[in-house]
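We show some of the complex, not the whole, and keep each chain where it was.
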Amino acid sequence: MPLFKKLVLTGACGALGSQLREPLSRMTDHLLSVDISDCPEDLHDGETFTQADIGEMDQVLPLMEGADMVVHFAGIPDEAPFEKHLGPSIVGSYNIWEAAHKHGVRRIVYASSVHAVGMHPSADGIDLTAPHRPDTFYGLGKCFTEDLARLYWEKRGLEAVCLRIFSCQPEPANMRALGTWLSYGDLIRLVERSLNTPTVGFTPVYGVSNNDRSPVNNHQAAYLGYKPQDNAEDYYETVIATARPADPQDPSQMRLGGPFAIVPLGESGVAMIKKLGEQSN
Amino acid sequence: MPLFKKLVLTGACGALGSQLREPLSRMTDHLLSVDISDCPEDLHDGETFTQADIGEMDQVLPLMEGADMVVHFAGIPDEAPFEKHLGPSIVGSYNIWEAAHKHGVRRIVYASSVHAVGMHPSADGIDLTAPHRPDTFYGLGKCFTEDLARLYWEKRGLEAVCLRIFSCQPEPANMRALGTWLSYGDLIRLVERSLNTPTVGFTPVYGVSNNDRSPVNNHQAAYLGYKPQDNAEDYYETVIATARPADPQDPSQMRLGGPFAIVPLGESGVAMIKKLGEQSN
């Protein structure tokens, strides 16, 4: 029996959102998938699709009507000039939370990012008490939204789980990703637990698989019951075969944010990663 | 070969004590089972039974003669008026420790409770350095006894392991118990390790199974080697089928103590749980 009457999924046509449509559709009578693009041809049982720009409040408000919870994955998945992030990452987040509040939505599960804490050294083994240390305007937007989420919880009782997603890809494709990989299966497990835990208040959690080399610690969010099952180490032989030798002082190896820790502010991290012959963020 | 010549088990006829009789009997030449009730018909090999009220020193003293260690599980397993807890929880604890000291008993393994720290939010992911935050007079008695145990260790060298038992039931029966369940098998494992670890000084430890959603962290007591093997998540489908929707602000979901976090002081928490149609404490 589905847990929910209505769930809203934003960014439903993105790389990660499209992984979530099917599993979410099984958890709810009605899944409202939303994206700025006009995309999916095939809808799952109980799924409907609406095209909307989350930067526009009048497009966001009607989405929330009757929703139990929102899975908010819309946004620009790359570093870009501040002006480009302002709409989706700042104003868009406000629109989602304010609209959800107005419609009595109970909880938002948010695609935050490792890049909210990307300047922390991997060797610090941080847990969830580590402060924000964004590595890009992209990460700065995540920091803003996490603080917004905390504010709405503390002042208005709107729950939030902020998933600090690491390298969510089909496979780990470089040495860093041996630690930072998040498999699609584990992403789905994480979202499911974030939805079915009875009360969550405001909870950040690291979204990373059960990798031998996972550099972060989720113990403060243990009550969510997120237990990843995939391990990037299974891909070690493939990865090592093409690994470039790292410089001992290379921040893109030493900082959690990887290449985003060295990309110039406002320039595409994805483009830089490609230039380096790598895959992941 | 049994590790001990004599073990004493108090509360031997209680819900938890009766789970321990058989496994303890295999660890010792002589198991002295004690309860305020006149109960067990069938005794295990090497087991004898004595009826005694731990609130009375003259009944407690003779029990300890020749004992290596004591497994102290007697007490009122529910919230009740302070006057009712005074005897078993306060005076009774003193009697046990003082009598053990007088007879040169080496160690006491004590059934403390999550309710000694029940007002901590589950989302804090506390470890064993968290301070006492009792949720009831029941929990207050556990706090008192833990402090008493520490005093006897530091002043008199009497060792103690304080098991902060969570929801010890045959099966997890509600959403909270997906995190807080302690299976009988894991209870037994926990008591065994508490007895066979060479030195323990004063050690508190959380008594909770290997649940995906376990909200607490035992790493400071790692040397005890308590490795739970059961996982409440195996019961997820059954539990979710009858779960009541939780209010986002419901303290009985957000605090470790669960329903005890909201029961009025002195009133039965078990009765309230039944009224809520739930099972666990």
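Per-chain residue numbering starts at 1, and chain names A and B are given in the order in which the chains are listed.
Convention: a residue touches a chain if its C-beta (ideal position, glycine included) is under 8 Å from a C-beta of that chain, and two chains touch if they have at least 3 such contacts.
For clarity, every value in this text was computed on a predicted model and none was experimentally measured.
Each protein chain is a copy of one sequence, and the assembly as a whole in this entry counts 6 such copies (shown in place: 2).
Heads up, the rule we're going with is that only the chains that are shown with their structure count from here on.
Remark: rotation between subunit A and subunit B after Cα superposition is 120° (nearest 5). Centre-to-centre, using mean CA coordinates, subunit A is 40 Å away from subunit B.
Those residues of subunit A lying in contact with subunit B across their complex are 1, 3, 106-107, 128, 157, 159, 193, 196-201, 203, 219-227. The touching residues of subunit B, counted against subunit A in their complex, run 121-125, 127, 175-176, 178-179, 211-217, 233, 240-241, 243, 246-250, 253-254.
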